[in-house]
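What follows is part of the complex, with its chains left where they were.
Letters A and B mark the chains in the order given here, with residues in each chain numbered from 1 onward.
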């Protein structure tokens, strides 16, 4: 598989809850991180998802927010992964940030250039990648 | 809290409906706007969400579409906020648009440069920010 989604996490389904239309899938990665995905119940059946099944979680860089100070607030976003800024690349309007997690994984975020300035984002700074569960795609190997 | 999401609206939960996996939350802001968020039922419980609770609604600029002519169509997107273009910044591929709402709030949208040309977006033009409910994150203060 070759896909433009900058973020790809291999793991195993550790929890699965289903509704009539939506389903929530929790993936535990090899690096010790957890990711929650909201997908359609149709995909759960098509992909044969179940607890224990190995999967890959994909997230587009533009769906990742970066938080440098999470004090005083709790977010509905199910995925908040804290690490250290490893790289920052800036364009005239957009910027790409790479956050290295303690378990070894790296997360790519596309944010605005203005946000990188306001948040003081630079290499070595502590930062949290914030990802809504609805932005996570699940892939299974054939 | 310091987060890269360009859009942050303080308000109070004015309606809340829950399903087995998903929940829909309506936030009434101080400026008189309403925003609808779709989040997981898990987050409703973790954050202790209920009608009347003060919250902040966060939206990434890349999740905001801009509509300059909404005549003849109704959209499934739950959030359509109309105001006036206050600023336009263009890069070679991307562009950032700031829309000022009547109640005083400002909305940042990241769209393609081509779209700004086709839509005739410039300062002073009337424009509507279109946001899917699934793109809205809810935050609560500790």
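The rule is simple: contacts are C-beta pairs under 8 Å (C-beta built on N, C-alpha and C of every residue); 3 or more make two chains touch, one makes a residue touch a chain.
Computed from a predicted model, the values in this text were never measured in an experiment.
Enquirer: How many copies of this one chain make up the entire complex, given that 2 are placed?
Expert: Full complex: 3 copies of the single sequence.
Simple rule for what comes next: only the chains that are shown with their structure count from here on.
Enquirer: I'd like the Å distance between the centres of subunit A and subunit B, where a centre is the mean of that chain's Cα atoms.
Expert: 21
Enquirer: Which residues of subunit A touch subunit B once you look at their complex with the stated criterion?
Expert: Result: residues 17-24, 36, 38, 62-63, 65-78, 91-94, 109-112, 114-116, 118-119, 130, 132-134 of subunit A touch subunit B.
Enquirer: Flag every residue of subunit B that touches subunit A in the complex, lowest number first.
Expert: It is residues 1-6, 19-22, 37-40, 42-43, 46-47, 56, 58, 60-62, 89-92, 94-96, 108, 110, 134-135, 137-142 of subunit B that touch subunit A.
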